[in-house]
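This view holds just a subset of the chains, kept in their places.
A and B label the chains in the order they appear, each numbered from 1.
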């Protein structure tokens, strides 16, 4: 039984292919989708795929890549050419690495080189201030933060590029599940920051690509 | 007593001047700020300024402009050259006009021509479908919606540009205050939409300018 309708013309229509959300799909459904793409000779990226499922699929697909931190699964990974990175992925600490990596591998899969700059959180603001000129080189800034989520506000006040803020579910008490970080980012008094859903590293990567496509057109 | 520190180098630092939030400032404070800028020979934009305050200031400042729908107050308004619009502002209905106009006048103030396309809500999807090719011409799409807020999702699935979604506080019951529209936009399964705060038309305008600045650099 074929139970899904792949949105095949998506790439042509909006500039990037359909990507698969892995969390709530049973293993069999995921396997069917991989088969479908393999038959067509195309690559696939699956986000938020739990390690139990990924371990089985990794054995079945020799050329696949799986990052256990971000739970990203890629069939036939391409290399990221960091020397020419267009996007900087900033974060306040290594606790957010699971989303930083989701952004990084999604961009890599879609052919966009990026660079990760972690541990520049606002409670030690000097670590950010000394890197301002370096960060000014990138076309798009993706800023990832959990807990109180203030990093994008400060970045937005210092730099002129598009800033895409990604709240993460890292935290406890009132910041559990990322709601506090999300509210902070949306309320930011800094001008012109935009926000994606909590833990939606993948969506931030695509938003960056929408912007890069405009720069290039 | 001078009780405020204008952020004077903001334009140079991040590409646009400081803009004033009017809602919670007493009339006297707003008047001081206007005086400050007038003395320097500069323009000013004040957002969400209630009409009672605006009416008084309009009398005091001959060349000012006030739009009562969006509560935007501008000292020395410049004309919007619609024939070369770079940004399209889409909305589901005239109920959202107060935010559509906030975007429109903010962009205009900052020298960016834009065009407003209202009444293309998802409950009558054909009204959007027949305009897809026209909308494809713009560099950035700002999509404004209250109630269930589904318009950005559909737009994002049809078009490749950067999509900045603005939830509005229009609605009642569970959609009162814009929380439902905000959640919809953040949860959107369409790829790469970004979101600003509820009723934050001004922030969406600035986000568009950050992108346009990159295209031009």
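Heads up, the rule we're going with is that contacts are C-beta pairs under 8 Å (C-beta built on N, C-alpha and C of every residue); 3 or more make two chains touch, one makes a residue touch a chain.
Quick caveat: nothing in here was measured; it's all calculated off a predicted structure.
Trainee: 2 identical chains shown; how many in the complete assembly?
Mentor: Oligomeric count for the entire complex in this file: 8 copies.
The criterion applied here is as follows: only the chains that are shown with their structure count from here on.
Trainee: For the complex, give me every residue of subunit A touching subunit B.
Mentor: Checking each residue of subunit A against subunit B gives 13-16, 19, 139-140, 156-164, 182, 186-187, 191-198, 200, 202-211, 213-215.
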